[in-house]
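Following: one structure in structure tokens, then a few remarks.
All protein chains but one are shown at their positions in the complex.
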């Protein structure tokens, strides 16, 4: 596969959609991002990485971090996390409290905000420092020691974090948080505020295409748990549009409101695309189109 | 691949679970089925079929018919069906009215009962006889002219059909049914009451592994639409346990409360497993375990 | 109390609001009503009746009939009806299916449509002809043998009755209907289609001001049950605006989308006001204002 040529074609296809949609507005640090950016990178299972466009420019990973915190919790503590968070799609907007109430404080899956807070709480209990644990993992996998939190974004998230605070206190009322709400929120906001490029993210998520094996050849997860992460990404990874993403793109994927999406082709490669304009579900308009076209060109959908 | 040997091993693995769970009780004709039955069949993309156990014994297909009616509507009328039914997981029990109300009569997906009623209504409009259209298709693909409706089951479904009648009237109140409620219900109940064996079903769904091509080499669906059916099966095909099915089995699958499950390995083969004991979500206990083991043995999960 | 003078003042006060709001549109027979009509009548506990404006002109009683069917069921069958329908406000639009699902087919109260269908079903079981039973009662109390169903409205209700059919089938699926759905709906639609004037309705509901005693001095209900009807009217009688009606008017009241409202001042009198323009909750704009002013002028709120 000539990845570079495919990425060129995909970028050309997606170009007219760049700037469409709406850049995330809920915090100023995100609202200021240039809507015209577009980058895409692919890391194959051999560790080779390719990219086009703004593929080396860091952006705010936001909810993409949820895939990494899930993997790290599985790596550190195994499948016991599934006692505290489900594996089913939510069928509701990503920050809904409704389902949480009907299901007694057990979030539907680890990629809605409530579920990610539980995963962060668990990672904090397992490691003593959830934020630093993730940062070190991402630096190691991307080979980029400059991967860092954006303190302005983290502070801004905290300032506008009442909805997440409500979710955290709500789960605490059901006994589904072990650490203090303020600790969990702090680490959660820091993880969301990590800045990485498409290149960094494609490399950092390459273990998901390699059935759990890291870039240095050591194993992060057993194949069974890597498969779990991919399955949950496919059914729950793109907010309330997971069904539509499966239907159009047909790959496990995890998006963030920073405009990034990581997608996995098991056994082959990991992709990361970035363009800040979001559709009404919170997924990058040009990013989804690019991934759709990539699977069309390569025939590599899982379906 | 020595399918016969693999099926033997899978059957041996699942055997201890046969009889576990609860046979569907809501109509007498289903409640009387022998809980100890187990069969599994595989039809590969070349049309070869293998099976073990009770793989040639007909059972009530129930909701498995929803996958065929979706495919037939796409074949007859194309993607306009997606204006009237969504592609997202429901996040709620399969017969819930709640989401339908919040979403103005547009069912979340074609595999919840409300969505299947809309699909049946559309198939009726496109063909003039939704029930017969499906029957003829299933007979042709399975090569079995004896495939038929079970009139006792269809009558029993109708007698206990108030919940489906409520769904149908509710959608009619939003203008999302074109035919009279009684007509739609009649064809819907007939489709659910079709009796087929694992062998018949694996052959009949082989077009989904063949990217839309029927057993006689003609094309039922464009590859793009076959992929849509598979994607919706993966995210919505096993009631409120689709996430867990994706996580354990990792294949597009459609289950029925008769105890059958059809699963697809795109490009390779279609499986059908049957065992009447159901878990709390309505999926065959031994059937899910068998498919889980099949993907473990073959390494053929999509993830 | 010089009722005639008070009614004159109330009518003058409400006059500027007549024509405001929206005449019910869901069936043609209601949409054609002249929005400029306004009438008000009062029947005191001694059987004296007064009125001003269009107080002798018949209109479609619609949901006001729900108060009479509740009273007749209590009269015929006593308090066992409360096993099948609750006494709590619904907190949701009057035709919601959501709560019904969470509460296993037991409607919240007898004045939401679902609850009224259960009451009609019970009245049918108790009398063999729910519609005629109500008609005879209303003719007797009003002293008007011309009180009748409007067959055009009843047919129109049935034609646009999918939502009510959904509710009825849904409750039937929980075993909370004894008669066939079509029978219940037929009697329900006939009751809604009764035409009466303010004069007729004030007289017909006078037993509620008289603690259960009919106009001929015989007792329809024990005082305890008359109090129950009044209490449920206050907490649930005006759709999703019962709290606001209690807060503004402070009387038990039952409204209908025909623009009528019956209100009760226990121990003193029964009022009926009519003006077809409805607010967003389905209550007569000028009617609510008139009742509000009546309680202000007389000081006769229950609070």
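Brief remarks on what is shown
To keep things simple, chains are lettered A, B and C as they appear, and every chain counts its residues starting from 1.
One rule holds for everything that comes next: contacts are C-beta pairs under 8 Å (C-beta built on N, C-alpha and C of every residue); 3 or more make two chains touch, one makes a residue touch a chain.
On a predicted model such as this, the values are computed, not experimentally measured, just so you know.
Touched by the hidden chain within the whole complex are the displayed chains A, C. From the options C:30, C:154 or C:246, the residue with contact to the unseen chain in the full assembly is C:246. Contact with the undisplayed chain is limited, among A:101, A:129, A:146 or A:216, to A:101.
Residue-wise, the contact with the chain that is not shown comes from C:99, picked out of C:69, C:99 or C:156.
Only one of C:60, C:109, C:156 or C:255 touches the absent chain when the whole complex is considered: C:109. The chain not displayed touches chain A at residues 96-98, 101, 162-163, 165-170, 172-173, 181.
Contact residues of chain C toward the unshown chain are 86-92, 99, 108-109, 226-228, 230-232, 234-236, 240-244, 246-247, 250, 252, 266, 301-303.
Here is the rule we go by: only the chains that are shown with their structure count from here on.
When every chain is represented by the mean of its C-alpha atoms, the one lying closest to the mean of all protein C-alpha atoms is B. Measuring from the averaged C-alpha position of chain A to that of chain B gives a distance of 32 Å.
Computed from the mean C-alpha positions, the centre of chain B lies at a distance of 47 Å from the centre of chain C.
Mean C-alpha positions place chain A and chain C at a centre distance of 55 Å.
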